[in-house]
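The complex appears here minus one protein chain, its other protein chains still in place.
== chain A ==
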Amino acid sequence: MMKAGPSQEDVRRHNLGTLLRFVHLRGPASRATLAESLGLNRSTIMALTTDLTAAGLVREELPRGPGRRAGRPSLVVRPESTRVYVLAFEVGVDRFAVARVGLGGVVLDRREGVRTRDSDPAELLSVLVAGARSLIRKADGDAVCVGAAVGFPGTVRRADDMIMFGPNLDVGDLRLGDALSRRLGLGIPVSVCNDANLGALAEHERGAGVSCDNLIYLHGDVGVGGGIIAHGRLLGGDEGYGGEIGHMIINPGGRLCACGAKGCLEAEVGERALLHHAGREEDPGQAGRDAVRDIVVSADAGDIVSREALHRVGSWLGLGVANLVNVFNPGMIVFGGTLRDIYLGAAAPIRSVLANGALASSREKVKLRTAALRDDTTLVGAAEFAFAEVLADPVQVLARLRAPEDTPV
């Protein structure tokens, strides 16, 4: 069937999504601000907010606080944060987190826990389900869950959300998204995405890179993950495996990586490499984020072994960043997870290598920043991913999700 152009219905759906997205990302806004920012006239804004209010997605109220101007005040449109929410899951090698995130990006409630490194995938599934159920129970009676997504430290096939490879966290052939969706029984699919890809999305939409459309996010956990935002969109590649910056080979014949290759960025700057250089890998109690932070603290206190370890790791990281700067010419590179601590603790070697290794034209303007969302990058990214559907077609999606409970028995 040929289509001449967008129908009136398409335009309306697009405008509803645009308006909802604006208040979701930028916070409550007056009708006047919306009209100005979205380039729509005020009567259109009124019609759109009426539809969104009827669907229970936004509410309008009189402005509060100082800064009153003369004349009739323009109503402020607020997202219905407690009535419309998503479930965001973060699966890490050593820990997990589940959050109920309201429209507007407010983390309403969360459950967190530790995970032992070689525990059973079935156990992981159970704790995630238990966490999510307890969050759902706490939600208001009329609240509706409009999406769910999981951030996972591994490569995930886009077509079917199948986890293909998680070198630091093996879930076997478990289809995590499908299993979660079935056990939760909310009638919504649960998406699975690479954690650092979600981190890139989060920092781009709500963090350090809000105004930057060409951004690279580097996430440190046990391994090193990456997410590349190019022209405002996540670069996934052919099947969604793109952005595996941790497996860029920077030291041929170097340390053995969990992926089987030698000298990957992850092998040279990941948790294991840092602990090894600091002479702490034999200590069984020493692992995870706290162990990395301990080394940065020791280095700051003057411990020469820790300083040397940070310096070596920083130099390799600088080399990786130099390559990224030359290939992608990003406007910003954001360091998150344990790489935030490593960047702040080893900025001198990182930037020294960058000054020598990157092209002058590309390195001059690149901003190096730490994650503004701190330890919540993955969780916030998962929530944004889960909101995508309702933001694309707000009224329809909500009508469909609310339908079962409205049907008379």
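Heads up, the rule we're going with is that contacts are C-beta pairs under 8 Å (C-beta built on N, C-alpha and C of every residue); 3 or more make two chains touch, one makes a residue touch a chain; residues count from 1.
Assume contacts and distances are computed from a predicted model.
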- In UniProt, out of "FAD:protein FMN transferase", "Acyl-CoA dehydrogenase", "Deoxyribonuclease HsdR" or "Sugar ABC transporter ATP-binding protein", the chain dropped from the view is recorded as "Sugar ABC transporter ATP-binding protein"
- Message: I'm checking contacts with the chain that's been left out. Which of A:296, A:339 or A:397 qualifies?
- Response: A:296
- The one of A:77, A:128 or A:354 in touch with the missing chain is A:354
- Item | Contacts of chain A with the absent chain, listed as residue ranges | 65-66, 296-297, 300-301, 341, 343-352, 354-356, 360, 363-364, 366, 369-370, 372
